[in-house]
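Note that this complex is displayed minus one protein chain, with the remaining chains in position.
Up next, chain A:
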Amino acid sequence: MTRVGFLFALAYRSSIVMTCVTLVAQVFLLRMIWTAVYGSRAEAAGLTLEALLAYLTLANLQSFATQTLVSRVIHHRIRSGTVFFDLARPIGYLRQMAAFQAGNTAGSLLLLAPVVPVVLLVGSITAPVNGPGYVVTLVLGYVIAVQLALLISLLGFWMLEIGAVSLLYQLVSQFFAGTMVPLAFFPGFLGTLAEVLPFKYMGYVPAAIYVGHISDISGPLLVELAWVAGLWALLALAWSRTHRRVVIQGG
């Protein structure tokens, strides 16, 4: 299944290339805007302009890398009834879908690789303050992203029409990941909300660790592990309930 996910990314390379172009454009625009906002100020909310630009560049790269296709594929397969075949396999459904996503991410990263230098050039980058911490928190953040995507996808077994829900989910997750504005700038209530939601682990937290804005990683790491474990249990529960009422369309 991993292989299928990988090939899927290559089969849809034109759409991924388009996303890469968007990525470059977005990083460029963010750089312009934030440079203007900072003006002659040296730093804001404890971030120098240099660190902020590095942060934004990274966060956007990450947001691309942790994007998931799996909910769209699941949605499509439920609607067309081909999900029947996934369910008829001797291997668990969620495991198959997670493997698909892993392969798909690998394929997308392969296509992304040549664009990385361009993004770094357009944006800005500094040497990592805490490289290993960055990698570990990012990988866990990716796991959380996949788990959440699977959880959303399971809704499709209940509602059959989840286009709007997944669009909303995408917007919310992007925003609260902090790819446009670092979470440190979120005011009051919004800040608290962003703080408790798990989306920051896909964008803000790893990037902030990279640029040294967060120095003690043990706290975020523990919370991430708790999220992974909690979502794991939730997925298992949700799947066992969903499983029992599966209805396949058409005959």
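The working rule: a contact is a pair of C-beta atoms (placed from the backbone, for glycine too) under 8 Å apart; a residue touches a chain by one contact, two chains touch by 3 or more; residues count from 1.
The rule is simple: contacts and distances are computed from a predicted model.
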Missing subunit (named according to UniProt) among the choices "ATP-binding cassette domain-containing protein", "4Fe-4S dicluster domain-containing protein", "Protocatechuate 3,4-dioxygenase subunit alpha" or "Ligase-associated DNA damage response exonuclease": "ATP-binding cassette domain-containing protein"
Options A:L7, A:L121 or A:L193, residue touching the unrepresented chain: A:L7
Touching the absent chain when the full complex is considered, from A:T82, A:T192 or A:S215: A:T82
Interface with the unshown chain - residue positions in chain A: 1, 3-4, 7-8, 11-12, 80-82, 84-85, 87-92, 96, 244, 246-248, 250-251
